[in-house]
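A short worksheet on the structure shown next.
The complex appears here minus one protein chain, its other protein chains still in place.
Letters A and B mark the chains in the order given here, with residues in each chain numbered from 1 onward.
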Amino acid sequence: MKRSLYIGVATAALTAGLAHADGHLAGETITVAGPWLSPEADRVEAVFDLFEEQTGATVTYVGSDSFESQIVIDIEGGSAPNLAVFPQPGLAADLAAQGHLTPLAEGSADWIRENYAAGQSWVDLGTYADATGADQLYGMFFRVSVKSLVWYSPENFEDAGYEIPETMEELIALSDQIVADGETPWCIGLGSGAATGWPATDWVEDLMLRTQEPSVYDDWVSNDMPFNDPKVIEAVETFGMFARNDDYVAGGAAGVASTDFRDSPKGMFDSPPQCYMHRQASFIPAFFPEGTVVGEDADFFYFPAFEEKDLGKPVLGAGTLFAITNESEGAHALVEFLRSPEAHESWMAAGGFLSPHLGADLSSFESDAERAVNEILLNATTFRFDGSDLMPGGIGAGTFWTGMVDYVGGASAEDVTTSIQESWDALK
Amino acid sequence: MDSLAGKKPLVVWALNLSVLALVLLWIFPTLGLFVSSFRTNEQITSSGWWASLFPAEQTLQLRALDPDDFRIETATGVFTVEGNLFEEGEAADISRWGTSSRAPDAYAVGETADLGEGETITLATDGAYIWQGNDDQISGRGQRMFVVATVPPEFTGDNYNNVLFSPTNSENMAKAFFNTLTVVIPSTIIPILIAAFAAYALAWMDFPGRALLIAAVVALLVVPLQLALIPLLSLHNAIGIGKGYLGVWMAHTGFGLPLAIYLLRNYMVGLPRDIIENARVDGATEFQIFTKIILPLSFPALASFAIFQFLWTWNDLLVALVFLIDSSGQTTVMTKQIVELLGTRGGDWEVLATSAFVSIAVPLLVFFMMQRYLVRGLLAGSVK
Partner (left out) sequence: MHPALLGVVTIVIGVTGCVGYFYGANLLLDKVLFPAAGPNIGRNINRREAIRPWIFLFPAMLGLGLYLAYPVFATLRLSFLERIPGNEYVFVGLKNYRQMFAEDKFMEALRNNILWLVVVPAASTAFGLLAAQLTDRLRWGNIAKSIIFMPMAISFVGAAVIFKLIYEARPEDVAQIGVLNALYMQFGGDTPQQWLTIPFWNNFFLMAVLIWIQTGFAMVILSAALRGIPEETIEAAVIDGANPFQIFFKIKVPQITSTIVVVWTTITIATLKVFDIVFAMTNGQWETQVLANYMYTKMFVARDWGIGSASAMIIMLLVMPILVWNVYNARKEMR
């Protein structure tokens, strides 16, 4: 009884715009669970500190390296935190379908549509069917990343006289040029312990967006188009053109699957360099050798599209979303707080944060490099979310990963995609 | 004890050598970790740990000083930056050097490299360089230089400093240490107590259904932990324990019991029947037999199980995460703290290596202390 009263009060407070009234949540504790460990954990706590100052509530955050299984155990076992930060919409959608999530306050969808770049797509990504099958908005995206980046060392390019490619055709020509010079163009590593294979899924998704219309990508992700469609096989084989080419990858094709993705970019900074380019998301500088300055020692360019296909400038990205797993007044207030520009700017200033929030001040960014990445995000003609995160866990974090490892190991693209489709059929 | 050894020197030699071989085989992997815990992440991923013990020839990538701050106009229009690539005291022996990543060993020491259009650079053996050119050339960032040098072994204590004493972390580590002890000690003692009584009943008392119970214990040994987590957490929440120490003790006790009962029962069955029969004839109660005779005799088995249960609970993360660690952040344990240090994407080998040694210290200490109790005298003495 008391609890539903609180919620009523909370909604009233929110609609009346009183969310920032000082100290109205004094004494309330809001628990948050998420996948971030240090240093990200410190940064998100700094964001929560702002919220605490404004409302008087106490926010405790606990991160876990096995967040996905942890949150399932806690929710099923009845010890859910107030809020959970999901790295993948797929898991949130599953939990929503089982009735474990609480929809966001009314008006949230409108706010996101108006204030986020490509707002409707963020609303769609946070909207799932509830236990009765009705669509509701559950997820508020906070912190996104851009995946369509190629990293390189400007000084190595300068030494060899290479130019930044503007199209996929030029990128392939550059790769061939590097091979002709007796060097190796790419460092590719798929190793990631239990998650081995995921970097390959990013490659395939990026190449899907560069060989097919966005609508085809959407059909593929939702399985309206089978996984073993020739269009997907084409994208997989385009990836194979890079990864299964002994001349193209440092350590040869055999090393791709087992080289750790964290060690892989270091080859660019060896002397002499083992490779010249590395395609990876915006987080990767954390794994460059100590002292590497992004923008000076290392830089990036947009992973270009095929000029002949005329598909514009597609961008692949991902993001984490906040969802309410255990409803309370404070949980709603905290999600509400994430709408404010200062929440975004606080983390922007600390580094490692991109945001689609149109109201956030881009001068808050810690470095020019991050501002440049954010501009890629805001300038994209097409933005698509990491497909493997949207597929069911058994596929996107299961057979898609393992299938790509098999493919790099020599299996044919037809066989691999067919067996992924079979595992998808089995889930239905 | 040395009845054999005293007689045949050859046997003694063979014995010593074979143990040495076995020990070396077993310590080698750990040694790699130990050496790695004193190296930086970059060193770990760029050369084998065994190579770090000797001076090695490496290609280093260094940079001249920033022209904006350090250039001097030595003649009209000629600017010079002078400096040393190495900091005081860390000099390395340079054999070749270069300025391009394509040819890091293009020049001999003392040679002057011509970078085109009058820009030159000269490098001496000790790392001192002179970089000269016009206003435009000597600007921007310091010139990148590659040197092939013989570097002496280099180790750092920073990893340990970082794991144990860094100000942001030390407070949490101290808290985690006490929390871990609070979890581990009862989780070791309680199952042993409960299991010892049960093992005695299963070994030496007659009652219907005994074989069935023994079978059940063996069957329960294989229950995979992962599948028990959700039903048990629901149970704890339903009976009001929630997440906390009580819950984690009970969970560790429950999960440790089958092995404890199994090991102890098998040990107790092997005790001489006469002692127990004689005591019974003398009118001792079962409780007395248990506490006065069985417990002391079973000490080696109790001690060995205690060591293992201690280790498991000490190294456990899964059970602690599910039954203890809530979102308050107060109930962290050592393993959790270490995983935290590894960072979101867990690529920090040096932290892993270091923390593995930090967390191994206490279990090893316990093993050394308990080893005294595993000695033969205790058992043999009381049998006689």
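Quick notes on this one:
Heads up, the rule we're going with is that a residue touches a chain if its C-beta (ideal position, glycine included) is under 8 Å from a C-beta of that chain, and two chains touch if they have at least 3 such contacts.
The shown structure was predicted, so the numbers you read here are calculated from the model rather than taken from an experiment.
Residue-wise, the contact with the chain that is not shown comes from A:252, picked out of A:107, A:230 or A:252. Only one residue in the set A:98, A:215 or A:381 touches the chain that does not appear here, and it is A:98. From the options B:15, B:108 or B:128, the residue with contact to the chain not on display is B:15.
For chain A, the list of residues touching the undisplayed chain reads 68-69, 72, 94, 97-100, 129, 131-133, 193-197, 250-252, 254-255, 257-258, 267, 270, 274, 392-394, 397-398, 402, 405, 409, 426-427. In the full complex, chain B contacts the hidden chain through residues 1-5, 11, 15-16, 18-19, 22-23, 26-30, 32-33, 36, 44-51, 175, 178-179, 181-182, 185-186, 189-191, 193-195, 197-198, 200-202, 205-207, 210-211, 213-228, 231-232, 235, 245, 249-251, 253-255, 257-259, 261-263, 266-267, 269-270, 285-287, 290, 300-301, 303-304, 307-308, 311, 314-315, 317, 335, 338-339, 349, 352-353, 355-356, 359-360, 363-364, 367-368, 371, 374-376, 379-380, 383.
Note that in this section only the chains that are shown with their structure count from here on.
The part of chain B that touches chain A in the complex is made up of residues 40-42, 45-46, 59-61, 100-104, 141, 144, 146, 168, 229-230, 232-234, 236-238, 242-243, 321-322, 325-329, 339-347. Remark: chain A residues 29, 31-33, 35-42, 60-66, 70, 72-74, 76-79, 81-82, 153, 155-156, 159-160, 193, 260, 262-263, 266, 269-273, 283, 286-287, 289-290, 296 touch chain B in the complex.
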